[in-house]
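Missing here: one protein chain of the complex. Every other protein chain is in place.
So that you can tell them apart, the chains are marked A and B in the order they are listed, and the count of residues begins at 1 in each.
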Amino acid sequence: MDQKQFDKIVDKQTPKAPLFVNMLKAFLVGGIICTVGQLITFFYIRFFPFTERTAANPTVATMVFIAMILTGTGLYKKISQFGGAGSAVPVTGFGNAVISASIEHKSEGYVLGIGGNMFKLAGSVIVFGVLSAFFVALIKTILVKMGVVSW
Amino acid sequence: MKKILYISLVLLLLTACSNEREEAIYPAEEAPQLEEILNKQDTINGYRSVLNDEDILVAIDIKRMKRFNKEKIEKNLKKQLEEKFPDKEILVTGDLKVRWELEKVMDNQLNTEKLSETIEEIKSLSKEET
Partner (left out) sequence: MITSLITSFIVGGLICVIGQILMDGFKLTPAHTLSTLVVSGSILDGIGLYEPLIDFAGAGATIPITSFGNSLTHGALAEAEKHGLIGVLTGMFEVTSSGISAAILFGVIGAFIFQKRNTTY
């Protein structure tokens, strides 16, 4: 049996991921996470000197904290099995990737294990975020200097 | 079943909190012109405004679907107010924090000194970017 035949059989055996159902699940889970985030934002606006804009920062930090608890107790894995992208796209998914990597590599030591592997999964997000931010800002700055667009 | 009960309870609480005194100026009857302009706006659900001799703070509750244009609405209203009150410093914002702070000012009925202190605080708060 060569690789092609094998792939065909595997294709037949694995159930086709029902895209619509997955989308619905992602919508629900992602929506709920964002609603929790909105509640936390309201909390920070109400009881601390944050405006709607500045409250986003402590909210993100709090969400990552919650992600730590859920990751450590193994709950986040269950959520992500159900929610798919709904649990990966919010910032809790980013936190989960970082935190789970550092828990997993703890045994290799703090510097090489945690420090070295922390961003194993989430590093690409930072890399491409910075890259695209650099190019977008560069292009826009040049365009503004040329007088094509304004800030 | 219990969960649904909790959620509906929370929702009820939230709605109960949100519908009072949507349009208010403090000190009341200070500036009828201000009220006139604010009542004309059709992009907002309500407003709260606090003023003293130097400043006018206006916190508007922008209608949900108009919020994409939040900055434009704020600027536009600010311009209109600046024309009417050229000698005052004006802050127009759709920010929830400022609205809640102004609400507090109205509830506490602050005296003139405290009022200008609070106004300064709110102004520096809303200047913070990001």
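Criterion: a contact is a pair of C-beta atoms (placed from the backbone, for glycine too) under 8 Å apart; a residue touches a chain by one contact, two chains touch by 3 or more.
Note that the structure is predicted; figures quoted are calculated from it, not measured.
Touch with the hidden chain on the side of subunit A covers residues 17, 19, 22-23, 25-35, 37-42, 52-53, 56-61, 63-65, 67-68, 71-74, 76-77, 80, 83-104, 106-107, 114, 118, 121-122, 124-130, 132-134, 136-141, 151. Where subunit B meets the omitted chain, the residues involved are 11, 14-15, 17-18, 64, 67-71, 94, 129-130.
Note that only the chains that are shown with their structure count from here on.
Contacts from subunit B toward subunit A in the complex involve residues 95-98, 100, 125-126, 128-130. Taken together, the subunit A residues at the contact with subunit B in this complex read 42, 45-46, 49-55, 57.
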